[in-house]
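Every protein chain except one is present and positioned as in the full complex.
Then we have chain A:
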Amino acid sequence: MKNCEYQQIDPRALSVTPLSAQNLGEKKAQSPRRKWEVFPGKNRFFCDGRLILSRQSGVLPLTMGLIVVTCGLFFAFDCPFLVKHLTIFIPVIGGVLFVFVVISLLRTSFTDPGILPRATPDEAADIERQIDTSGSSTYRPPPRTKEILINQQVVKLKYCFTCKMFRPPRTSHCSLCDNCVERFDHHCPWVGNCVGKRNYRFFYSFIISLSFLTSFIFGCVITHITLRSQEGKSLVQAIEESPARYPLCLVICFFSIWSILGLSGFHTYLVASNLTTNEDIKGSWSSKRGAEESENPYTYNSIITNCCVTLCGPMPPSTKDVLERVVHSSDFPVLCSPGTPKTTPQVLNVSSRAAPTSEPSPSVGCTQQQARQPAATALDLKQMVRLVAQCHADGES
């Protein structure tokens, strides 16, 4: 009988740290970890990886607090008076706007903005090979760029040293979240997350609805004070009876209304011209830059089309696959004849999401790891079985 040995995986492609080798024995009884638990960026995950937030959540609680307190004061002080004197629809409209603002805010904060997974070690090595590195390895090579043509416009793609890949166009690396984000707009401390391709529409609806809400509340407050002063009291007396007697309240209201309205106007301009805040600030497509005539290659040259594309376009899915499980090979005794020793451990990727297909889809790939994490290539179960079957068939003939 032919001794069919275990198919060696190229050891160059595997680099297993002592930690994972140690854990091998312990892992059998434990449930497999999910990818989000080993995610290299600076993010926090909730609900088993379904909600994502930046580790630097900034002032998100303050934002929520301000919105809730302002609306609370509005419903407590202004609504009873206005319902009596005007219409019941005032708190109804206020309530609807409030709900819309809160939902948009939560969606913006907890949605993956379009984080790009880092390059696998093989991919990084392949890219390095393609770049001409004739210098010595003791110094950091000069910044690497690649020029491509998009709609007859020259665009420079920069190399990201953290993610080890050339950034796609309109992608930028956020230092706060330590991730490359597609169509990167800005990192917003008020929502505690980056604003990128996937959550820009939520962010835009948040600021627009917030503008409406603040303008609505402001209008109602003015109406309230005016009506009170018309009832025989002077304007000063009317103000003193409302929360506007607290100067801090007035200051916050004044600044927030103007900044939010200003921001909404600015983002409306960006949406209409298909630009990001990042590009606008850097002046990437400003035609006044030197002698170069550079135009925005992404615009559709129509305000309506630009708006539709940015706000109502197809919603790309999250590309991080954080719900996938990382499983250790000791769980799968699928190797050749018994008696062959198990070789170095390898990490298998098995898609554990509910898929409509009757069999698990072949998910072959490395975990997106950096140097401190074990990096391994994997073989799909089916493929290994097929190769083993081939081996047996050839061996027996």
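Keep this in mind: a residue touches a chain if its C-beta (ideal position, glycine included) is under 8 Å from a C-beta of that chain, and two chains touch if they have at least 3 such contacts; residues count from 1.
Keep this in mind: contacts and distances are computed from a predicted model.
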item: Per UniProt, the name of the complex member that is left out, chosen from "non-specific serine/threonine protein kinase", "AP-2 complex subunit alpha", "Golgin subfamily A member 7" or "Centromere protein M"; value: "Golgin subfamily A member 7"
item: Candidate in contact with the missing chain, chosen from A:Val69, A:Ile88, A:Ile131 or A:Ile150; value: A:Ile150
item: Residue among A:Phe45, A:Phe77 or A:Phe100 that touches the chain left out of view; value: A:Phe100
item: Touch with the omitted chain, as defined above, among A:Pro40, A:Pro189 or A:Pro297; value: A:Pro297
item: Full-complex contact with the absent chain, from A:Cys71, A:Leu116, A:Cys194 or A:Ile217; value: A:Leu116
item: Missing-partner contacts on chain A, residue numbers; value: 2, 4-5, 7-10, 13, 99-100, 103-104, 107, 116-117, 119-120, 122-123, 126-127, 148-151, 155, 165, 168-170, 183, 201-202, 205, 297-298, 305, 308-309, 311-317, 319-321, 355-357, 361-365, 377, 380, 383, 386-387, 390-391, 394-395
